[in-house]
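For subunit A:
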Amino acid sequence: MNLIDYFLQNQDLVLMRTFEHIALVACAVGLAILVGVPTGVAITQNKLIADMVLYLGSVVITIPSIALFGLMIPILSQIGQGIGYVPAVIAVFLYALLPIVRNTYTAITDVDPALREAARGVGMSALQRLYKVEIPLSLPVIMAGVRSAVVINIGVMAIAAYIGAGGLGSIISRGISQSDPVQIFAGAITVSVLAIITDGALFLLQKKVTPPGQASH
Partner candidate 1 sequence: MPKSLLNIAARTLLMAAVILLLAATMEEGTLDEMLYYMPDVLYLGGQHLELAAVSAGLALITAIPLGVILSRPACRRYAEYVMQFLNVGATIPTLALLAMSMSFLGIGFLPAAFGLYVITLLPITRNTYTGLCNVPNHLTEAARGMGMTAMQRLLRVELPNSLSVIFAGTRTAFSLNIGTVPIAYLIGGGGLGELVFMGIRLNDTPMMLSGAIATALLAVAVDLSLGLLSQITIPKGIRMSAGQA
Partner candidate 2 sequence: MIKLEKLTKIFDSYGHQVMAANQIDMEVPSGEICVLLGPSGCGKTTTLKMINRIIHPTSGKVYINGEDTSKLCDTELRRRIGYVIQQIGLFPNMTIEDNICVVPDLLGWPKAQSRKRAKELLEMVALDPSVFLKRYPAQLSGGQQQRVGVIRALAADAPVMLMDEPFGAIDPINREIIQDEFLKMQQELNKTIMFVSHDIDEAVKMADKIAIFSQGELLQFDSPDRILANPINEFVENFVGADRAIKRLRLFTAADALVADATTSIGTEPVVSLQTSLTDASAMLYSSGAERLCCVDADNRIVGWLGHQQIAARLAQAPQASMEKEALSCQKAC
């Protein structure tokens, strides 16, 4: 029951770290949505560019997070941000881009051609089709992309503690370096619960944006 004692005694710290964690992930994934969705829409215009962009994204996502942090340190050192939350946010942003761009692209290209034709037939302009037909229909799939981006990056942000970004990872990292199972468990359990709850909440949101009668992906 050391664990409960730890939580009781360090409420403020755990809450602060959790808040930090959420804020950093939200900030990075928010940026990724702002960039990724328009990119996903834009690349539907050209198959070759789309393939190129998606392949680039898939390479970025295979680079282990700690290696990505490492590669960014000397580059960001030039502007004095080698370690801290800047490389963490950039890495999370990069990792979040692929799922969001890919899902937006797939969802829009998968819109039933008959619906697109019907929208053309009733006299919608290209932009109206996008806002009134294609994006609403794609929303559940885009949301699925956001959800997987968020879940992956809650994990990435935990590792970012090692480059001084803060977050729940710093509780785990201190626990490991002090060989203190209580801190390890406190950090690991909090970050796991955060990931599981976020995943569930985004799943509910995903279901909510799915119009009744349309299958959820």
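What we mean here is this: a residue touches a chain if its C-beta (ideal position, glycine included) is under 8 Å from a C-beta of that chain, and two chains touch if they have at least 3 such contacts; residues count from 1.
Regarding selection, all candidates are chains of the complex that A comes from, given by their letters.
From a predicted model like this one, the values you see are computed outputs, not experimental measurements.
For subunit A, the touching candidate in this complex, among 1 or 2, is 1. Interface of subunit A with candidate 1 (complex): residues 48, 51-52, 55-56, 59-60, 62-71, 73-75, 77-78, 83, 151, 154-155, 158-159, 162-163, 169, 172-173, 175-176, 179, 181, 184-185, 187-189, 191-192, 195-196, 199.
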